[in-house]
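Removed from the display is one protein chain of the complex; every other protein chain stays in position.
When the chains are written out, they are named A and B in that same order, and each has its own residue count from 1.
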Amino acid sequence: MKKTLTLLAALAGTTFWTTAALAQDELNALVWCDHTDDALIKPFEEAHNVKVNLKEYEGTGQALSILAQSKPGDWDVLVIDGIDVRRAVEANILAPLPTDQLPYDTMFPEMVMADQQVIDGKTYAISEKFGYNTVSFNSDTVKATDMADMTKLWSGDFKGRIAVYDYYLPVIGMVAMGLGMKTADLTLADLPKIEDALMKLKDSAASVGEVVSSQTALATGAVDILFGGGEWVTAGLHAENPNLDWIMPEQGAVRWSQSIGVVAGAKHPDMALEFVKYILSPEGQARLATSSCYWGMPTNKAAGDVLTADQKVALRWDDQPSYLARAQLYPAPDAALDQAMQDMWTRFLAH
Amino acid sequence: MIRFAVSATYMALIYAFIFLPVYVLVLFSFQDGRFPIPPFKGFSLRWHQAVLSDGHLMAALGHSFVVAVLSSAVSLLLGFLAARGLAHARLRGAGVARGLITAPLSVSYLVIGLGLLASFNLANVPLSLMTVTLGHVVINAPLCFAICASAMGAPQLAAERAARDLGAGEIRVMALVTAPMILPALVAAFLLSMTFSWDEFIIAFLLSRFDVTLPVELWSLLRSGLNPKTNAIGSLVFLVSAFAVLAAELALRRRA
Partner (left out) sequence: MSRALGIEARDRRRAMLLTAPALVWTLVFFVLPFALMAAISLWQATATGMIRTWSLDNYTAFFTRPAYLGAALNSIEITVTVTVLSVLLAYPMAWIIAEEVPRRYQRLALTLAVIPFWTSYIVRSYAWSLVLSRKGVVNDWLAGWGLPLLDLANSRAAVVIGFTHFFTMLLVLTIYASLVQLPPNLRRAAADLGAGPVAIFRHVVLPLTLPGVMVGAFLTFALCIGDYVTPQILGGGKDLALPQLVMLQVGRRADLPMASALSIVLMALVTLAYLAMARWMKEPGK
């Protein structure tokens, strides 16, 4: 009994405190779930002999509050929604990046996003991955041509056959586009019309859920359509479920993009920059694009040399120019509009 | 005879209801395909292998175990001491103390977790497995207290007085008389605490940072896609703990 206790104490000791002792070799990153794939992180850890500590978060609000509650130096790397970089910079969260060390010349030009990421002449983040919130569907049960008009989805024609992705910004953006609005110009005055369509969408919805429940609903035939889905839902399933497809409706779709940057006051700014460079390298980009949590297009075209032909088909590499031309960015609300949108979304969930 | 048939049928139906999710969970952990739903495509161990080679899951298992053992040990110590203190002397305010110590039992884990999260943020305490352990002691100490208190009675009191009269110090009395006399209760309290901590999600979710416990890791596994791997880890943990429960049951029975 005593021996077991000593052993347990020793075990507890190693798990709890070794990490603190090795602090100089650690990098703390606040990220989305696609960065937690070992296939992505392990090569970097081995190459630089460093331990990367990852903390997942769900929405920018949560990330900002985690950062607000942290001490300076707690975080080294931040992955954040492309449109929220400005918010983060205004809250003094991000440090400038040395642009000459990053592969801007091989990036998709649309993904440079200088409007969002360059503030007072300094670049604070770089896009690392993108894709679309659009309409995923089961091609065995639904015709692609019926999906071409987004307004059809809340007309009641597909009652009980739709799942809606539970994230307010892209879905509100999509509905706005379906109504002919521009996501960048949304104001409080536009919300009543959007809410009206949203509630009709809810009337037709069989479920509203996060990635897994949406994916499950689609893959298991519980629903035929996923509103807010896209390649990030279906690409990983493509091999076993070739009938899962996605389309960009005539009205277009919302483009999501994530950016990565170094946190201001980071304890290990040089290692953090190395990490950013690794993520933007062709290998890092290919691994991030096909990460276990969800797939998405790499922003660096050079990743095309590393991705396999099948992976590129699943990502629809060759269709990107047309998609990029028709997609709009996430809505980028100020604080008041954001509150109003979240309130609307709560009503949508409770509807 | 009719009564027996009705009883047997009812029992069978309730057992079927109770075991249905477990059956589906375990069966489709052997699914030879990407989706843990019918049709069953054939028997495969690939998802179990995937679990065993998943570093995150294995680390989370270790963390859960350490948190469960540590928090249960502290809870048992706090609960045992308090139960013994309150069992004996007629203390003024003993009722209040009892009520206070058991109060967390009726409070939602979500509320306890949020309160601790706010406090740790305010006090600048970084989140870690230590804060999770602490949170689990908050929920388990009252449980251990209640179990220990209900096991203490006149026989211990008499035996303790006898030991004290023979010159035994307080610590020796507790270790050599009280504890052995209520050993089954101590074991039960410890095991129940272990179970609760092992399976607790929301406090661990709110109070952890990089290192997470198994339920939190399972939560992110769930969020990352439909996957028979979730079935596999669920079944493995179930089989191991069911085995442990049966072993403990048999061991206790042999002692008795």
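In the analysis below, a residue touches a chain if its C-beta (ideal position, glycine included) is under 8 Å from a C-beta of that chain, and two chains touch if they have at least 3 such contacts.
Please read all numbers here as calculations on a predicted model, not as lab measurements.
Undergrad: Which of the displayed chains are touched by the chain that has been omitted?
TA: Answer for the hidden chain's contacts among shown chains: A, B.
Undergrad: Touch as defined at the start, partner being the missing chain; which of B:48, B:63 or B:84 qualifies?
TA: B:84
Undergrad: Where the complex has a chain not shown, which of A:91, A:144 or A:239 is the residue touching it?
TA: A:91
Undergrad: Could you tell me which of B:69, B:112, B:129 or B:177 touches the chain that is not displayed?
TA: B:112
Undergrad: For review purposes, identify every residue of chain B that touches the missing chain, sorted by number.
TA: 3-4, 7, 10-11, 14-15, 17-22, 24-25, 28, 36-39, 77-79, 81-82, 84-86, 88-89, 91, 97, 100-101, 103-104, 106-112, 114-116, 118-119, 122, 134-135, 137-138, 141-142, 145, 170, 195, 199, 201-202, 206, 214-215, 218-219, 222, 230-231, 233-234, 237-238, 241-242, 245-246, 249
Undergrad: Touching the absent chain: which residues on chain A qualify?
TA: 58-59, 61-62, 64-65, 68-69, 91, 160, 164, 166, 168, 206-209, 213, 216-217, 220-222, 335, 342-343, 346-347, 349-350
Just so it is clear, only the chains that are shown with their structure count from here on.
Undergrad: As a quick test, compute the distance in whole Å between the mean CA positions of chain A and chain B.
TA: 36
Undergrad: Can you list the residues on chain B that touch chain A in the complex?
TA: Going by the criterion above, the answer is residues 33-35, 37, 55-56, 62-63, 66, 69-70, 121, 124, 126, 128-130, 209-211, 220, 222-226.
Undergrad: Applying the document's contact rule, which stretches of chain A touch chain B when the two form their complex?
TA: 8, 11-12, 15-16, 19, 28, 33, 36, 38, 53-56, 69, 71, 74, 210-212, 215-216, 219-220, 236-237, 239-241, 292-294
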